[in-house]
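Complex shown without one protein chain; remaining protein chains in place.
First chain written, first letter: the chains are A and B, and each begins at residue 1.
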Amino acid sequence: MSQAKDFAPSCPAPIAQYPQVLLAHGGGGRLMHQLIERVFLSAFSNPLLDTGHDAAVLEVGAARIAFTTDSYVVRPLFFPGGTIGTLAVNGTVNDLAMAGARPLALSAGFIIEEGLAVETLQRVVASMQAAAVEAGVAIVTGDTKVVDRGKGDGVFINTAGVGVVEHGLRIAPASVRAGDAVILSGDIGRHGMAIMAVREGLQFESAIESDCAPLSAPVLDLVSSGVDVHCLRDITRGGLASALNEIAGSAKVGMTIDERPVPVREDVRGACEILGFDPMYVANEGRFIVFAPEHQADRVVEVLRRHPVSGDACVIGRLTLERPGLVVVRSILGATRVLDMLSGEQLPRIC
Amino acid sequence: MCLAVPGKIVSMSGDDPWARTAKVSFGGAIKDVSLAFLPDVNVDDYVIVHAGFALSQIDEKEALLIFEDLSKLAAGLDGDGESPA
Partner (left out) sequence: MKFIDEYRDPVAAQRWLAAIHGLVTRPWTLMEVCGGQTHAILKYGIDELLPREVTLLHGPGCPVCVTPLEKIDRALALASRPNVIFCSFGDMLRVPGTDRDLLAVKAAGGDVRIVYSPLDALKVALENPDKQVVFFAVGFETTAPGNAMAVYQARRAGLENFSVLVSHVLVPPALEAILGSPSCRVQGFLAAGHVCAVMGYTEYLPIAARYKVPIVVTGFEPLDLLQGIYLSVKQLEEGRAEVENQYSRVVTKQGNRQAQSIVTEVFCIVDRAWRGIGVIPGSGLGLRDAYAGFDAERRFDLSEVGPRPEPAECIAGLVLQGLKKPHECDAFGRRCTPEHPLGATMVSSEGACAAYYRHRRVAAGQEGAR
């Protein structure tokens, strides 16, 4: 990856490798993955970490314990459909769910900026408790720190979660097989556009609400329904396209996706059109992908559709042997192209 | 360049022509848009919006022509026996 001095001098001056971390490094795209690989994975490498899944599954005696962590830095703190607190609880519950685990308990660490109104903090915390109750977990331990004014965006929250894996499946990227069906749990793009709607300078007035929600119920239903679930991945930053690319990369399989059945709500589409966003790359917080044997695809859809949060589940593609690591998408006109991971974050454009 | 999107005028406000604005709906996502360059539009009209400005009103009759042209073409092609790729 080093940009050696080997490019032709006639090209315009190159950007040096970014010596400082950019916001784009947090965008869920290729830059973020490069940072993770270069800095974190290389330093921490071990077999559990290297499975590259949302949660690590530890074998403790006869039990299998799932363990995960996430940090929440979203601004604004409150948005239609949720708060930084609901994101924190559901995000961690969902990471556990993606390992097929039943969530047991969460920790919550708060880094609070000096000057934050206590009432604001109370609103965030109340929303966390409500989300925890809905998800069937308790927040059992935590931490509190305060930083100088200007050193934090109101509040940052870190949550860690433990869950228990009560089935014999190994739900991880390594378990997927060529020929597996790819099933999407519902419509995409709501969370990212709900956030955009509130952020300074890009305001919409219709109520696009975040899809932030816990996913344990449909997942646990699925694993107990007899479906041989190979892998699960929730869609967060970077959107559907990034999640698909992550699995294709980790599992070293190819993927063929059909754009046509992917559901997008009309107001989300409208918001994406006007900002020049591709819904495939817009963040979600209550959607996931299932990788399961082809012959069980219909069963997966049937089970998922029993739950409101995955009521629009549909098959969107298949894993292939060709072109491992690449996600290929079929356009509405029938031509195919590579659906790449984004380099940084999507930026609103006028061009 | 020039990402411009069609939307429907839901409401309008402002008297000073240069300062007139509208709420325009894009599939239900509503945004404030300047009507400075379209003094004659009304509620329920469709406009093309670029960078916060409405630049053109969509001519709904012209919008159908492409489909009429296609029908005429189909009629012409059927007789020639040209085979599509």
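The working rule: a residue touches a chain if its C-beta (ideal position, glycine included) is under 8 Å from a C-beta of that chain, and two chains touch if they have at least 3 such contacts.
Just so you know, these numbers come straight off a predicted model, no measurement behind them.
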Thinking of the whole complex, not just what is shown, which of A:A24, A:V57, A:L215 or A:C231 touches the missing chain? A:A24
For review purposes, identify every residue of chain A that touches the missing chain, sorted by number. 3, 6-18, 20-24, 30-31, 34, 200-202, 266, 269-270, 273, 275-276, 323, 325-326, 328, 331-338, 340, 342-344, 347-351
Residue by residue, what part of chain B touches the chain that was omitted? 1-6, 8, 18, 26-27, 34, 36-39, 46, 48, 50-53, 55-56, 58-60, 62-63, 65-67, 69-70, 73-74, 77, 80, 82-85
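In the analysis below, only the chains that are shown with their structure count from here on.
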Listed in rising order, the residues of chain B that touch chain A in the complex are 1-3, 5, 7, 23, 25-32, 49-51
Using the touch rule from the top, collect the residues of chain A that touch chain B in their complex. 193, 203-206, 208, 265-271, 273-274, 276, 349-351
